[in-house]
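Every protein chain except one is present and positioned as in the full complex.
Take a look at chain A:
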Amino acid sequence: MLSSLRPAFVTMLAFTALTGAALPLAIVGGAQILAPEKADGSLVIRDGQPVGSLLIGQNFTGAGFFHPRPSATVEPDPKDSSKTIPTPYAADNSAASNLAPTSKALIDRVRGDVAALHATSVPADAVTTSGSGLDPDISPENALMQADRVAAARHLATDQVRALIASHTQLPLLGFLGGARVNVLALNLALLNMPR
């Protein structure tokens, strides 16, 4: 046991300094020089102001924007810090709903969301929360379901909006890996740039 003390101590000091300080700091420095936009979170700048990150979903509620998926994130209640209040897309506090498939809370929530959509057949991603609560994407079917509403609010032809969705749809990698998806922030930014 005692003979292990010196090598244990030396190994701990050396590798904590190397893997816990020197290397991570060197990588932060290298990343800031070689790829600063990505290292700082892929922020989107519009009129000189950051309006979000392309990788992080944000909450859109207006009729003229595409809406993201429901989100289960919360923030502490300012009135009582032991409680939390639902705050969709709180990007400083990622969280899933963690509701079981047999949870009444899940089923009631989905029933309410389906009713609000006035649709008979709803793509699953439109009424389910994501694993992070920050999903930046929706499925193309979910976007198409919203096309009429967005077009009406913006006084655009539905076909124009559908074409915009099609041009913003990312297909699965190599045609089969992952899900087809539309980045909500990129799509909404493109909406703002459309000529009326």
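A few notes on this one:
The rule is short, and it goes like this: a contact is a pair of C-beta atoms (placed from the backbone, for glycine too) under 8 Å apart; a residue touches a chain by one contact, two chains touch by 3 or more; residues count from 1.
Assume contacts and distances are computed from a predicted model.
Considering only "Potassium-transporting ATPase potassium-binding subunit", "succinate dehydrogenase", "V-type ATP synthase alpha chain" or "ABC transporter permease subunit", the record for the omitted chain gives "Potassium-transporting ATPase potassium-binding subunit", by its UniProt protein name.
By the touch criterion stated above, the residues of chain A touching the omitted chain are 1, 4-12, 14-16, 18-21, 23-25, 27-28, 31-32, 35, 38-43, 46, 49-53, 55-62, 65, 69, 89-104, 106-107, 110-111, 114, 119-125, 127-139, 172-173, 176-179, 181, 185, 188-189, 192.
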